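Only one protein chain is missing; all other protein chains are in place.
Labels A, B and C are assigned to the chains in the order they are written; within every chain, residues are numbered from 1.
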Amino acid sequence: MRIGVLTGGGDCPGLNAVIRAVVRKGVGTYGHEFVGFKDGWKGPLEGLTKPLGVEQVRGILPRGGTILGSSRTNPFKIDNGVERIKENLANLGIDALVAIGGEDTLGVATKLDSLGVNVIGVPKTIDNDLNATDFTFGFDTAVNIAMEAIDRLHTTAESHHRVLIVEVMGRHAGWIALHAGLAGGANVILIPEKPFDLEKVVDHVESRFRTNYSPILVVSEGAVPADGDMMTSHNELDAFGHVRLGGIGTWLAEQIEKRTGKEARAVVLGHTQRGGTPTAFDRVLATRFGLNAIDAVHEGDFGKMVALQGTDIVRVPLIEATRELKTVPVERYAESEVLFG
Amino acid sequence: MRIGVLTGGGDCPGLNAVIRAVVRKGVGTYGHEFVGFKDGWKGPLEGLTKPLGVEQVRGILPRGGTILGSSRTNPFKIDNGVERIKENLANLGIDALVAIGGEDTLGVATKLDSLGVNVIGVPKTIDNDLNATDFTFGFDTAVNIAMEAIDRLHTTAESHHRVLIVEVMGRHAGWIALHAGLAGGANVILIPEKPFDLEKVVDHVESRFRTNYSPILVVSEGAVPADGDMMTSHNELDAFGHVRLGGIGTWLAEQIEKRTGKEARAVVLGHTQRGGTPTAFDRVLATRFGLNAIDAVHEGDFGKMVALQGTDIVRVPLIEATRELKTVPVERYAESEVLFG
Amino acid sequence: MRIGVLTGGGDCPGLNAVIRAVVRKGVGTYGHEFVGFKDGWKGPLEGLTKPLGVEQVRGILPRGGTILGSSRTNPFKIDNGVERIKENLANLGIDALVAIGGEDTLGVATKLDSLGVNVIGVPKTIDNDLNATDFTFGFDTAVNIAMEAIDRLHTTAESHHRVLIVEVMGRHAGWIALHAGLAGGANVILIPEKPFDLEKVVDHVESRFRTNYSPILVVSEGAVPADGDMMTSHNELDAFGHVRLGGIGTWLAEQIEKRTGKEARAVVLGHTQRGGTPTAFDRVLATRFGLNAIDAVHEGDFGKMVALQGTDIVRVPLIEATRELKTVPVERYAESEVLFG
Partner (left out) sequence: MRIGVLTGGGDCPGLNAVIRAVVRKGVGTYGHEFVGFKDGWKGPLEGLTKPLGVEQVRGILPRGGTILGSSRTNPFKIDNGVERIKENLANLGIDALVAIGGEDTLGVATKLDSLGVNVIGVPKTIDNDLNATDFTFGFDTAVNIAMEAIDRLHTTAESHHRVLIVEVMGRHAGWIALHAGLAGGANVILIPEKPFDLEKVVDHVESRFRTNYSPILVVSEGAVPADGDMMTSHNELDAFGHVRLGGIGTWLAEQIEKRTGKEARAVVLGHTQRGGTPTAFDRVLATRFGLNAIDAVHEGDFGKMVALQGTDIVRVPLIEATRELKTVPVERYAESEVLFG
């Protein structure tokens, strides 16, 4: 068989581990041939390929990013996108595709599957918000990076009697904030799933100072105050007298400073959360996903996504994976709340 | 309620996170009081206690080891051991015990439960070989430390065209070797569950050199060659004139050097695998175990052990946890074998 | 003797290592007594003390921040500040002070020395911009944290064909940017000492893309474009249509995006650079500074600052240390420039 591989969406530690496992087992056990598609769905759309064999995947296991490149190109939003993909796959003699990506990339895979393209999906999202799998790779790495930052900030908070706010990734799901906050011993964790009450946050901050310790808050980029109108106070003047918006972390720092009289500083971790070498958890998960995905291709079990359930790698219909977002359940957040303050 | 807490067996990153969660929720949510028992079962046996409250658990989340100390004392092997424990618990007014430990510590807990002591168990083993839970905390930290060592050794192996052998923990179960080996891209992984064929190992080493790359082998301390007689050459005299085993890593290095003519070096990771700050995975798991354990105490749901199943914390009868060792299944090892060589 | 110890200014990994060495040698070798002053010069000013002995310094070597707390209080800007300090020192029976801090803290120490207070200074600045010492502790830790962030961002830049800009600390001196940029293999390094030509920066970015690699830029927070007027273009509209200012990293990202058509993203490392456990270099340097500082106190060699020259710890007059800022010399920047692009 001749198999195409592509990676789409934001990069994520573990992508290379999947590619390596797919190719190593595909060549070594099944004798398959591989074609690397560049930059997500842009690759098959425009026929952009690169060689992909045992030589190309050597030494990539510990490396972040993706050797294939990535993009957010969606062929369904491009004229004749699907036709061009089918044509390119035919011209290149591709029998099946392994598509590694998140909601968008797998959404395209799901539709292509229904249009007769042989596709296997491998879930990828740093945010851990894909349904039908217990965890996605990249998430554990992001949480560890955020936790290390929190560990570092504790001593600064204590030394300066300051509030420190760490803004982490998570536009719609608070998994990174929840896990990094629990792991880092944050005094407050704010997630998109539960609009927060600013007064309560301020209470936690003040109660923490009363014990002579300084608070650390972890906040998802997508967290919002319960009272939407409060966002109007979110504006402030910049050095030149202009008003600006600064992200929820910065906004919170300003509000807390104003209400408590304590210095508050925000740190936005940003892209440092998604690059670089994966943790062991992510390398093992990504490798096992890759091994199972190439088995699925070999067995002709298409239209499926590989997934983690407990300690097993299983396959679920692609359509299940993207039907709804996996957000933090109420009881998981409540569990963490008892440690606040 | 007045609750005793103890940690037994080898230390393990995450013990302090459990203690902290138990005490924080116990005091904050339920209003319980706590007594810390020193050094595992030795504490209740000899009435050795230390204060344990919110102040004592501050700042311990990121710290390895256990603030309570540990030991391998088994009260059932000591005259009137059980009676002395019961007496001390009565004298101290202890209503229930939270026992954090591995097979031995939980084995004692199981028997004490059957003798009327209120006990909740929290599983702990760096080796991940406790039944009834998907993972134990400490394991992820150990695997990451081993993986980082393997990452470092790859470049030395390449630069010197040498075989490097990393001996990791795992006397009866090969989980650390399997996961660290997969994560580190080892060329051969040897585990106790499957006695190895030395000739095959040598073949893998030689095939790796033929591709101009240098091999890394990961071996559990409990791995053994299939041909038991070979172990006779494995003996050596120690400083006191007694016969002892030099360790399987060292033995393998000697055998491979002899058979391939290539330099081979063993590194024994030893205690560096079990100390120090826990990973995020272990801190979150240990914290969730602690929160659930104190709920169990509060609900009077004794004789249980908390456990991870998928992403849920559940409770299982203590007796299930220690009935049999959780070893690496044949198919998990086979899965990794396709990446050898 | 009875000796006061204080830490002033921004926190910095290694402060606790100095305190520990001062106290350990002071008590163990010389039999001195110690008083900890809280929060920099605020402590002696307001008579805020905490116990400081061998027990208090146990286990603090690897911890970031300062167990004494810090502040930016300047007694010379407060009515009767100096008199109050002298009075408090007399009341507490303090014979000498060890003042650990940067330009401001040591500036106060210099003046107090001239007014008859026995002071020894220990230099501290994450920015490495104190004259008369080859290095200050904290700098090596900051550079390593920044380098690790750059290492992580390389893979994201490559995978997305994006420009990534890392903004590091350094308002007046570019040492962190220079060393982190060299260590991380940045394609452009911008420092406050040399106003940059935006056109040249854009050229480097484009030449890097021509080789099919993605550029990483490291920029000190204090870097400025050579053409000052360009800063007016630094304004942009926020989500609500308002204009704001964003820091040099964000500004650069906008300019590069506009001029090259490539996506550019800025990451501001902020406080993560100054907290947490120190590197070995910083722990050794801070420990040696502390040991020498207590020797100076014992010898009555006041009005001095300990300093690193080559591999030796020496003492220099306090006044020398703060006379001028140590900035990056032209030739050191030129040395690094040959690696740009």
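In the analysis below, a residue touches a chain if its C-beta (ideal position, glycine included) is under 8 Å from a C-beta of that chain, and two chains touch if they have at least 3 such contacts.
These numbers come from a predicted model, not from an experiment.
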Shown chains that the omitted chain touches within the full complex: B, C
Contact with the hidden chain (one of C:R2, C:R58 or C:R323): C:R58
Residue of B:V35, B:V98 or B:A149 in touch with the missing chain, whole complex considered: B:A149
Omitted-chain contact residue, chosen from B:N80, B:T211 or B:T272: B:T272
Full-complex contact with the absent chain, from B:G65, B:G81 or B:G310: B:G65
For chain C, the residues touching the chain missing from this view: 21, 24-25, 28-29, 58, 61-62, 134-135, 140, 143-144, 146-147, 151, 179-180, 182-185, 213, 277, 279-281, 283-284, 287-288, 291, 309-311, 335, 338-339
Touching residues (missing chain, whole complex) on chain B: 7, 10-11, 15, 39, 63-66, 69-71, 145, 148-149, 151-156, 158-161, 164, 233-240, 246, 250-251, 254, 265, 267-272, 274-277
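In this section, only the chains that are shown with their structure count from here on.
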Top chain pair, ranked by how many C-beta pairs fall in contact: A-C
Of all other chains, the one whose Cα centre sits farthest from chain C: B
Mean-CA-position distance for chain B and chain A (Å): 30
Centroid distance [mean C-alpha coordinates] between chain C and chain B, Å: 41
Interchain centroid distance [CA atoms averaged], chain A/chain C, Å: 33
Residue numbers of chain A (touch at least two other chains): 151, 277
